[in-house]
Each structure stands twice: as structure tokens, then as C-alpha cells.
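Note that one protein chain is taken out, while the other chains of the complex remain in position.
And then chain A:
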Amino acid sequence: MKKLYQLSLVMLLAFTVILAGCGNNNNNSGNAGGKNAGAATNAPAEATAAPTDAPKTDVKVGMVTDVGGVNDKSFNQSAWEALQALEKETGIEIKYLQSKSNADYEPNLNQFVKGGYNLTWGIGFDLGDAIKKVATENPNANLAIIDSVVDAPNVESVTFSENEGSFLVGVVAGLTTKTNKVGFIGGMESPVIKRFEVGFKAGVLAVNPKATVKITYAGAYDKPDIGKSLAATLYNDGNDIIFPAAGATGNGVFNEAKSRNKAGGSKVWVIGVDKDQSLEFGDDVTLTSMIKRVDEAVKKVSQQVVDGTFKGGTTTVLGLKDNGVGLPETSKANVSADILAKVDEYTKQIIDGTIKVPAE
């Protein structure tokens, strides 16, 4: 028995040494990959872009995700990708922290604020209270938040007119549906998601009064399994287009649609949200996407910090006319030219105020 033990100890040591060797190799070849662990999509690109040719600045920008996490293929990810792009352009230092629960928001924000970061982003409506508290306790820190309005002199708030963009995808859905039934899956009931819901419904009914819009809520932004089962119910019910506005929960909707289209039967569609999700999930299921330019907003405000023009205390509302929401170019793949013309028509009417899209 003793011998066996000694043998196993030697083996363990040898194993550790070998592994340590592997570890070092990895480190040498992929420094940048390790640095931005988690942001898988852009890691290889990062490795090639040597930081030497980027202009040097010592600005540090931190970002705290909501519980959806940085790889939600939705707005946390767009925000992070925007920061990565800015890192390449200006050489700023960036870092993110993921929140496991809403108790983490405050310590995560504080980690950046107390770590001397020049700007700290809170991504998502849920971080509003935490941002407010941290901003009040640290009046010299700069903070910014997406999707919520925080009334503090050192916080920049960015919100979007999701109802306008959702109206447009509603128009597409209303004109594309064959069954005259479309579905909507919200994350959790909140003013933000309500704007998606109301805008979408108004858009569908504006072009297709016969259609019905079935509204459901998943109750979570991070549960693809719930998204998948809700999508199955909606598709079984005869809805042929679903618009999920539910963060990572929506990934389950794509998954369900994909397996249905693969199995044959009647064609079903998903409308992407926040990002151009056809790039992520493919043109075979993504009809179009309601893009919310979180990336543009994050980039713009972060750039202000780099340039030293950050003011804070203001609220920016980005709508159709600011190009803050809208449809991606890739929509042409699945949406006919007639429908896109109709979308353009509505876009003009919304911008010049002929049509007022309800928000709640």
C-alpha cells in the first residue's frame, strides 16, 4: 500500500510538471487570448493586432455585465465588442466583470471605481440602483449606464427608443407571416421590454390588422431552455415568426427554430434582437434583427472619456433618427424588396413624426 502511494505521488508530480510545461507554452503563444478570456469571438483578432502600433493612452474603461454575462450574444456582448474595438483604435485598457447575481453589481462597480478606472459601464436596466449608489458614494468617479436613467451628476445615461425599431420589425413580421400569427417573447416585464412589446405589436397591426400577436414572458434573461420551450409552444400554436427580446433566453428560440426548419414542415422564423443575430445564427432562421446600437453608444461615451470631453449627468435617447435602432443590411437576404420599401416608408414617417409609436 505504501509503495502504491509513493508511486502515485511521483506520478502526480510528473503530471504537474508536464502540465506546467503546457501552461507556459500556451501563455507564450496566446497572451492576448488569455487577457481577454471569455470574449471568445474576438480573441484571435486581438492576438494579431499588436498593441505597439496603437496610440498610447492610459485611460482605463471597465464594464460590469448584468446576470446575462458577457457572452449573451446580445447587448452585453455588443457593449464588450465596442470596447474591444476602441481598445484597438486608441489603446485604452479595458476589462469586464460578470455579475452572478444582483448582489454582485455594487462590489463589481466598486472594483473598477476604486481601482482608478476612468469610466465604468453598467450594462442593463437592473444596474440602475447600484450605479446610483456607487455614483453618490464616489462623486469623482465617472460612470455610465445603458437602458436606465440614473439621476447623478457623474453618470451618463443612455436609453433607446426600442419601440421605434420594434415597430419596423413588426412591419416586416406582419407582411411576412403566412399564418397571420406572430409571437413575442419578453425577458422580464420592465419598461424597456415593454417598449419592445408595444412597438412590435403596433408594427404588426399597422400593416396586417388580421394578424394576432401572442405576447409571452420568459421571466429571465439567462435561460435559453425556457426560451426554447416557449418557442416550441408558440410554433406549435401556429405562430410562424417569433420576436424574442430576452437576452440569452432568446438563444433557445433560435435553437428551436433551427431544429424545426431542419426537420422540414412549415418554415418558421426568428427576429433577432440587439445585434444582427443573422451573423450568429445564420440566415436560414433569422428573418431580420432589431438592432440596438449599444455598441455605438458605448463607443461614443467611452471616446468622450478618452478625449476628455465626458460631462455626465445627461441622458441620451437614441431613436431611429439617431440611427440608434434599426434593421441591419443583411435583412435583404430574407425580406423582399417590397417589404423593405414599406419599412423605409414607415421609417420616414416615424422620423418626421407622422406616426407616433406607442411606448407603453
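The rule is short, and it goes like this: contacts are C-beta pairs under 8 Å (C-beta built on N, C-alpha and C of every residue); 3 or more make two chains touch, one makes a residue touch a chain; residues count from 1.
Criterion: contacts and distances are computed from a predicted model.
Colleague: Please identify the absent chain by the protein name in its UniProt record; candidates are "Protein glxC", "Branched-chain amino acid ABC transporter permease", "GMC family oxidoreductase" or "Potassium-transporting ATPase potassium-binding subunit".
Modeller: The record for the missing subunit names the protein "Branched-chain amino acid ABC transporter permease".
Colleague: Touching the absent chain in the whole complex: find that residue among A:Lys73, A:Lys223 or A:Lys342.
Modeller: Final answer for the missing-chain contact: A:Lys223.
Colleague: Could you tell me which of A:Asp72, A:Glu87 or A:Glu106 touches the chain that is not displayed?
Modeller: Result: among the candidates, A:Glu106 touches the missing chain.
Colleague: Looking at A:Glu189, A:Asp237, A:Asp283 or A:Glu345, which residue reaches the missing chain?
Modeller: For the chain that is not drawn, the touching residue is A:Glu189.
Colleague: Of A:Lys114, A:Lys178 or A:Lys262, which residue touches the hidden chain?
Modeller: From the options A:Lys114, A:Lys178 or A:Lys262, the contact with the absent chain belongs to A:Lys114.
Colleague: In the whole complex, what residues of chain A lie against the chain that is missing from view?
Modeller: So the residues of chain A touching the missing chain come out as 1-2, 5, 15-16, 19-20, 22-23, 25-27, 30, 34-38, 67, 95, 97-98, 100-104, 106-108, 110-111, 114-115, 125-126, 128-129, 137, 187-191, 219-223.
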